[in-house]
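Notes for the one structure printed next.
One chain of protein is taken out of this complex; the other chains stay put.
For clarity, chains are labelled A and B in written order, and residue numbers in each chain start from 1.
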Amino acid sequence: MTLRYTLILAVVAGLLPIEVPWLGFVFTLAVSKGFAALGVAMLLRGGLISIGHALYFAVGAYAVAFLMRDAGISDLLLLCAFATWISAVVGFLVGAFVVRYRAIFFAMLNLAISMVVFSLLSKLYYITGGTDGLRVDTPTLLGTQLSRGMFDLVLQNTALVLMVVAAILIDRYLRSPLGESLGAIETNEVRLEYLGISTRGVIWAAYTTSAALAGLGGAISAIAIGHVVPELSYWTVSGQLVLIAVLGGIGGVPGAFIGAFFLELVRTFAVGIAADAWNAIIGISLLTVIFFLPNGLFGVIQHLERLRADCK
Amino acid sequence: MTPILAVRNLRISFGGVSAADGIVLDIFPHEIVAIIGPNGSGKTTFLNLCTGYIHPTSGSVTFEGRTITALTPRTITRRGIARAFQIPQLFSGHSTLECVMLAVAARHGIWDAWWPLVRPTYRDEARQILELFGLGKVTDQLTATLPEGTRKLIDIAVAMALKPRLLLLDEPTSGVSTVEKTPLMDTIIRVLRTEHITALFVEHDMEVVERYADRVIVWDSGRVAAEGPPREVLRNADVLARIIGVV
Partner (left out) sequence: MLKNYAPLIIDGMADAALIFFVAVGLTIVFSVLKILNVAHGSFYALGAYLSVVIGTFLVDHGWPVFSLVSIVISPLLIALTLGPLVERSLLRWTYGRPEALQILVTFGLFLILEDFQKLIFGVQPYAQDMPMQLLGASRIGGIVYLNYQLLLILLAVLTAVLLRVLLRKSRIGKLIVAVVADEELARTVGIDAPRVYILAFSIGIFLAALGGALASPTIGVAPGLGAENIVLAFAVAAIGGLGQIEGAALAAVLVGFTRTAAIYYAPELQPVVPYLVMVAVLIIRPYGLFGSAGLRRI
């Protein structure tokens, strides 16, 4: 089911911009946020809420900026790969410390670290460009420099392909022993230890993976927008990611992407209709989903699928 | 014969009360030993100490010749000791089969992020174990929805799935109706004997103890007060008076 719905989303998102070109940018951003939200959703499976995952989004984004400016790397795929790798490493290191904690304290520590990074990014003007941020030029593709319009199209479709690939991989992860153990941690951590399983190890693996996902999202976002700013690490971005994860539903991998698409579309239309109310609109949507659709938007789809299966 | 589990002078106090006051005992391979004693005498504390859930202030626990006193439950489980709990400890979001499969997967190696947990090899093994306990019908139900007696059985099945060499059971028949106790214990003991698993079980039901235990250890105020074959121990007037409360 994961594959089916992610493919549908990818195809629709790939075709619509042919008719409505400006949607291409919206969809690329949606996919990038979706990656990060998927990372958050993974941790939510284990009962852990990270309100600091914007940290890895920012790491991925700034990694792209630094790689282009200081390491001379300009290829799109290389940039994404390196940024993802760097985020994974940062996640691994931070994870070593953070996985000892649970519940509110896990959330708080993630928040704290992301805010420290926000401050550092804002202050270290000579390295990070301070509050102005850094520019991200248009990357090359296999040696060729494309026009921005052409490149955007390639970026959009690359993002969609990566979305499908990631969805398949993470779905496998969540169904594997390592992934199912993550779910078991939330319900009975002690029992898991009594099975000889290291809960710390299981969480660490999930945390590192979620950091990598968020980093990839940040990288794509940086390339799409062409600019990175410290605000990428601000707590409200982390809040948005959790919001997207819950909105979409954490019961299935497509949920994160569905939530992200929903959010970006609502934001786009809300800004057109009532620019000063879009926060409130998102807030109300969130509350609506929490109270009436506890399994998120994808949960609705899953429910319908189950009904269909029962009818047969 | 060398003991499979050797406990020497185990001590721990909680707020001034001695929960373990110099425990000394040996458990030999393939034995089935019952631990009896009044509530609060430290029986569950003893199980916690043996499995690393808490650590003693002094004394040692040795398993198969190696010291395990300061290890964690995770490591001790990997060394070959499994535990079933007084209140069944299961994963409420998973089905019966999945709970047992997690144990099977844990044994084979949990560091697998690619192949599904629900795979033919694990599933067959899990099914087999569940069949042994007569749980074949409830494999796909969420454990949270099942009655307490069934959950107890599943808890024991999960522990068995780890293929331990020593199994610790905390009141296996508590919460089970009188009628069901005999078939339950028959099954457990049969599996233990067939698989050559040494077992230590805490019990309050003296009939169960008399019927199934090779040896009985009597607990009182954090120490071993008496031990021996059930016939002897359970007829001992002193034991009856102090522990079982029969005058």
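Quick note on the criterion: a contact is a pair of C-beta atoms (placed from the backbone, for glycine too) under 8 Å apart; a residue touches a chain by one contact, two chains touch by 3 or more.
Note that the structure is a prediction, hence the values are computed from the model and not measured.
Within the full complex, the chain left out of the display contacts the shown chains A.
Although one chain is not drawn, the whole complex shows that of A:Ala65, A:Leu109 or A:Leu162 it is A:Leu109 that touches it.
The missing chain, though absent from the display, is touched by one residue of A:Leu9, A:Ala30 or A:Ile51; that residue is A:Ile51.
Considering the full assembly, A:Ser122 is the residue among A:Ser87, A:Ser122 or A:Ser221 that touches the omitted chain.
Mapped onto chain A, the footprint of the missing chain covers residues 44, 49, 51, 97, 100-101, 103-105, 107-109, 111-113, 115-116, 119-120, 122-123, 234-236, 239, 242-243, 246, 276-280, 282-284, 286-287, 290-291.
The rule is short, and it goes like this: only the chains that are shown with their structure count from here on.
Note on chain placement: the centre of chain A and the centre of chain B lie 44 Å apart, centres being C-alpha means. By the touch criterion stated above, chain A contacts chain B in their complex at residues 172-173, 175-181, 183-184, 186-188, 190-198, 201-202, 205.
By the touch criterion stated above, chain B contacts chain A in their complex at residues 51, 72-75, 77-78, 82-83, 89-94, 98, 102-103, 105-107, 109-118, 158, 162.
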